[in-house]
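Omission of a single protein chain aside, the complex is shown with its protein chains in their original locations.
Think of it as A and B in the order they're written, each chain with its own count starting at 1.
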Amino acid sequence: MYRYDEFDHAFVRQRVDQFRDQVSRRLSGELSEDEFKPLRLMNGLYLQLHAYMLRVAIPYGTLSSRQMRCLAHIARTYDKDYGHFTTRQNIQYNWPALKDVPDILMDLAAVEMHALQTSGNCIRNVTADQYAGAAADEIEDPRVWCEIIRQWSSLHPEFSFLPRKFKIAVTGAPNDRAAVAVHDIGLRMVRNEAGEVGFQVLVGGGQGRTPVIGSMIRAFLPKRYLLSYLEAILRVYNLLGRRDNIFKARIKILVQQVGAQVFADMVEDEWQHLKDGPVELPDGELERIQAYFAPPSFEPLPTLHAGFVEAKDRDPAFAAWARSNLADHREPGYAIVNLSLKPVGGVPGDATSAQMDTVADLADRFSLGEIRVSHEQNLILPHVRQKDLHSLWQELTAVGFATANIGLISDIIACPGLDYCSLANARSIPIAQQISTRFAELDRMHDIGELKVKISGCINACGHHHVGHIGILGVDKKGEEFYQITLGGDATETAELGRLVGPALPYDKVADAVETLVDTYLEHRQGGERFLDTYRRVGLQPFKEKLYATH
Amino acid sequence: MPKHVVTANRLIDGAVVYLTDCGGWSERIQDAIVADGKEADAALTAAADRAVADCIVVAPYLIDVDTAADSSVLRALRYRERIRSDGPSIHPEFAKNLKG
Partner (left out) sequence: MPLIKTSGAGTTASADVVADPWVSVGDDDPLPAAAPVIVSLTRWERDRDALLATGRPVGVRLASHQLATSIAGDLDHLALVALEFPTFRDGRAYSTARQLRERFGFKGELRAVGNVLRDQLLFMHRCGFDTFEIAHPDAAAAFAKALAEFTVFYQPATDQRTPAPRLRHLRSAAE
């Protein structure tokens, strides 16, 4: 993991001091709310439905056990004893007092964390594959470049007042778990014909009210040019992105208006003046950062641990968990373990301070002190020996993190919705709770197989409904909560936007509707098809007919 | 015409608050002063604007309340405002209006 050096420590502390001064100027009345708002937003502080909300960055989803303990401490000391892991590898606290926020930021700084640029019209927290550095299918660890981007974008003097927010995601594996195609910039690490590793660059993807799959503007960018090329993209966007209409200000609208090829040409032109300039990393800096992400010292182990196989044979509940909640590790004898933050009937992504502390302890004992956070709102222990899996599973069961549902119908992404968010039109969390309760039975869930349900409480799409196999969008109809359903969305390397099935349904009909859609899939399923495969083969019609015949 | 109360967030801690008849701000909608008619609305709005200038609250606005059924119980008309006054629907234990 990256560790701050003296420069990083000084920078984050100076930032906290600056914000402490800004808060005191606000409380004294020297700053009006209009003047203060963009300043607090650039430190991750919102004013939400009930209170302030502080969004803390977990850069590229990587956390140490020490950092997790600090997140628990903040929940316990300054908030209502829980936090919410979001779809952007952040954690949100829903109830901090403005007067306490500088102290919270100081506590975070002590463990090398911050809330910088988790809001505002700037380059936001850079996100990555949650299995980075552990995944069997990885070309290279993308976190090295995420850290380079994090530093480069921190208080960037030119790009702190962009037309709109700006999100960058990076994957180092061909199987895209970071949803890079629906980001302002998506970076895929690829190998060219000469065997060199570089970046495929996508721009102009995004969700919100105008969902777009990103366009590739460069098939292969040598790694050493990443920062100059990013700077060129951002400069073109900063100068030409629309500022007259907040709904048309994202880079995707600019790319659509001028066309991806013209946009690529403009970037190329600007890049010619930046490449090989001072923004490129000096000698030694890449190596310095790379060294922090060197693989930990893994034990030499056999590919398959006999005890792990036996435990699965002996214990069907453990076998079910191992089937859904583990992923392939690149080292023999190790596994990546997903901790489900989606217990049946629970709030997706929420964890109490006690749970966070437990995860930190488990990470120390079982995963070399490392934890990951996924955009699907789960936690990951990335480096677990197969021989430890059964004992770990027993401990996870005791704290409620062992629901065997990763990638299944009850592993639902849900934004905070109208229960917390001042932008929302309808609640999201209770819909997720109803669905996970409806499909609580483990055998049925596993029989249905991979099915990604994603729920947003408004058109801003924080719950990623556009890319859900089943997407659910809350809308307000004359003061009542209604929900539109889309089918066929996909956030991976085969990214697609979901299509609307038909008229919106009332709050109390959504779980029934999901059940009807699942039944329709099961009727049409052939062989080992997933829901998405069946949908792609048979199309929208059979689902639509069934849904509106029943409801 | 529905009657109104003024709500805002308290500057120092962000708490949802309602303007009371003694010119203070309460976390309970029950304590709010109710305006009936345009002039009363304007008086409440003016009081709220003074509280903004004095750095007590931020972002005040009028909301519709339902007093028809039982004049002793104040309830926001819109669902969004009920969630604001009562807390997240998924955390009934946070509800402020239950206590006292």
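Quick note on the criterion: a residue touches a chain if its C-beta (ideal position, glycine included) is under 8 Å from a C-beta of that chain, and two chains touch if they have at least 3 such contacts.
Source: prediction; values computed, not measured.
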Touching the left-out chain: which of A:Ser160, A:Gln290 or A:Thr397? A:Ser160
Out of A:Ala110, A:Leu239 or A:Ala398, which touches the unshown chain? A:Leu239
From A:Gly195, A:Pro278 or A:Gly528, the answer for touching the chain not displayed is A:Pro278
Applying the definition given at the start, please give the residues of subunit A touching the unseen chain. 5, 7-8, 10-11, 14-15, 17-18, 22, 35, 38-39, 121, 151-162, 235, 238-239, 243, 273, 277-279, 281-285, 288
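Everything that follows uses one rule, which is that only the chains that are shown with their structure count from here on.
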Where the CA atoms of subunit A average out and where those of subunit B average out, how many Å apart are those spots? 36
List the residues on subunit B that touch subunit A in their complex, please. 9, 11-16, 52-55, 58-59, 78-80, 83-84, 87-91, 94
Considering the complex alone, what residue numbers of subunit A touch subunit B? 26-29, 33, 47-52, 80, 95-99, 347, 418-420, 427, 429-430, 433, 479-481
